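Notes follow the structure.
The complex appears here without one of its protein chains, the remainder shown in place.
Moving on to subunit A:
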């Protein structure tokens, strides 16, 4: 385990903000036979796919896909046949595990609308029945703010009555409401930085602001497993992009050294800026960023750091302030702090926070401020109320309780799953828990079987993950009680034996102290 020796001396002087020991990320490898079986699995499905395509082309099988218009048949085809091969032959077989419609709020329990397919997943129809009280292990509801409690939502309802829902103008024109400025001040206070700016969509926060910060002649060093929004933002900026291995500091340092020494490609001019882009918690791996090491590298090589805390803000850290608090690092050391409000705050949108010069520049030069409509007032109010709750400003300890509950739940779930023999990726403190399934056939079976037991989970395969590493991903929530987690664990245990996904070679826990119940409590 790496011990972080940076101790933050804050004004309050109490021991509450102890830097936590950063556990190692575990990425256990599966036994060889699993990889072989996975490739075989894909091979068979692909061959079968070719066979079915042949039947469809010959006319022996009905083609269920939508067809081009008669009048446009001699146009250049809109889709290449091969692009859709994966979609037609692999994805459609297991398509019922995604896009499941729900009809209640996405809290710890939710209601899924039942849908059936009469033609092997080509079309669906809703039967009208709902599967009620399904345990929700898939929504990003880390602090349980997805709720419809009338008391909690009083202020949001008030805002809706007063403001309505839309804004109909951009921030730079007449869309800058006083409530937006209030939100931005609050976000800056919450994070402990000078200033912040909020945007209407988390994805767009990245794709519209990275081009404003870097341009041609700059270098972006991006982690291998970064989210699509970061990659899109980097591409739109026009800067040179180099990718370093996931969470690998040696790879990053080598790249920094080489880049500074050799300069821009071909002309060898010096780089204008170097921006390192990392995420606090990666959503598919559950791994935590190595923040102190990256900060040390950043200082040595004079680069800038862009930290995307989409999943870690509110979910990590003793008071929910994110990875900076988790590692005991001053948030002002990170140049650009970015995050979203969708996950831990139960609303929608994103923010960028940092020094006043940075935010002033974004206010005048961000694409979103000039061309995109401002955030909706009730959504802003929800974020304000959630932040106030977490900070404890609203006079209750509800926020703190939720943060601690989340950390307890995370540790409990992870350790129990490891004990059972599943392969779990990621850091012990990350509420994103990927459980490896590997084989594409098991992916579909796993998800359907869990739904039968009234537990809703999320499974992911290629292309969101590497082709051999399909997985189920659990998102722990502060709203989950111990009983719910126990029920989930029991079902997973039974199902794991049935479907045989307990691939781990470390069957029994290698850290015997975790048998002790009290160890799931936080140590402060």
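Convention: a residue touches a chain if its C-beta (ideal position, glycine included) is under 8 Å from a C-beta of that chain, and two chains touch if they have at least 3 such contacts; residues count from 1.
The working rule: contacts and distances are computed from a predicted model.
Student: UniProt protein name for the omitted subunit, picking from "Pescadillo homolog", "Serine palmitoyltransferase 1", "Eukaryotic translation initiation factor 3 subunit L" or "Sodium/potassium-transporting ATPase subunit alpha"?
Tutor: "Serine palmitoyltransferase 1"
Student: Given the contact definition stated above, which residue among A:139, A:195 or A:240 touches the chain not shown here?
Tutor: Once the missing chain is taken into account, the touching residue is A:139.
Student: From the list A:178, A:250 or A:267, pick the residue that touches the absent chain.
Tutor: Touches the omitted chain: A:178.
Student: Among A:129, A:185, A:257 or A:448, exactly one should touch the missing chain; which is it?
Tutor: In the full complex, the listed residue that touches the missing chain is A:257.
Student: If the hidden chain were put back, which residues of subunit A would touch it?
Tutor: 66-69, 71-72, 74-80, 87, 91, 98-107, 110, 112-113, 136, 138-141, 145-148, 150, 153, 156-157, 160-178, 181, 200-204, 208, 213, 227-229, 232, 235-236, 257-258, 260-262, 270-274, 300-304, 335-336, 340-343, 345-348, 357-358, 360-365, 367-373, 375-379, 382, 456, 458
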